[in-house]
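Only one protein chain is missing from this complex, and each of the others stays in its spot.
Up next is chain A:
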Amino acid sequence: MTDPIMRLEGVCKGYRRGGEEIQIFDRLTIDIETGAFISIMGPSGSGKTTLLNLLGGLDKPDDGRIVFDGQEIQGWGESRLAKWRAANVGFIFQFYNLMPSMSAARNVELPLLLTNYSAKERRRRVATALEVVGLSDRARHRPRELSGGQQQRVGIARAIVADPRLLLADEPTGDLDRQSADEILSILSLLNRDLNKTVVMVTHDPQAASRARQELHLDKGRFTDAQVAAQ
């Protein structure tokens, strides 16, 4: 096996709510191998979103280490993490989170505004990303002019346009009908298989989970799968 692209090591994370401390993760350890396509299932409140937030540098662990490509990121400041995310991580949200006032193409272009690419180069990359998700003919549409499935495909195009190695998807099909969900999952599979993206996908849907190459189950802040528990 190749080196893990990401590794959580002994991660602890808790929240204080109304004076009461709730522990979500207690010394959680997991490797995410480069090129993996992992689905994470688990009941509501089991810590799935929190896990993705930690992987994406949106949240910080109380204890433990988060290692990306050999570098510990848990101690980094906001702006360093932002730069790191821009270059290495693509996010896909359940409710798409597109800018309602911008066209599909402008939405997809956003991450490229953090690069030094020329306007021409940005246009070229946006066109490519929209082509990958099969939405070249909708480039000028606003989000509200698109179906849920199409909006999620714009969301995916935005996540991949800057060519990050890691994709984090939080219930990407949670708001979609079966057919649209299948299309989204096919795109994620393609990105993983053909473009070598590492994908971590949280989902409620067993059918969606089964499309991943590795299915993990989270319950009360612990993975119940033997291979992770062994780590």
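Simple rule for what comes next: contacts are C-beta pairs under 8 Å (C-beta built on N, C-alpha and C of every residue); 3 or more make two chains touch, one makes a residue touch a chain; residues count from 1.
The rule is simple: contacts and distances are computed from a predicted model.
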Listed names "Putative ABC transport system permease protein", "Acyl-CoA dehydrogenase", "Amino acid/amide ABC transporter membrane protein 1 (HAAT family)" or "Cytochrome ubiquinol oxidase subunit I", matching UniProt entry of the absent chain: "Putative ABC transport system permease protein"
Selected residue (touches chain absent from view) among A:Pro4, A:Pro111 or A:Gly221: A:Pro111
Among A:Gly56, A:Pro172 or A:Gly221, the residue in touch with the chain that has been omitted: A:Gly56
Selected from A:Asn97, A:Thr128, A:Ser189 or A:Gln214 as touching the chain missing from the view: A:Asn97
Hidden-chain contact residue, picked from the options A:Glu78, A:Asp137 or A:Asp194: A:Glu78
Interface with the undisplayed chain - residues on chain A: 53, 56, 58-59, 78-79, 82-87, 91, 93-95, 97, 99, 101-102, 106, 110-111, 113-114, 158
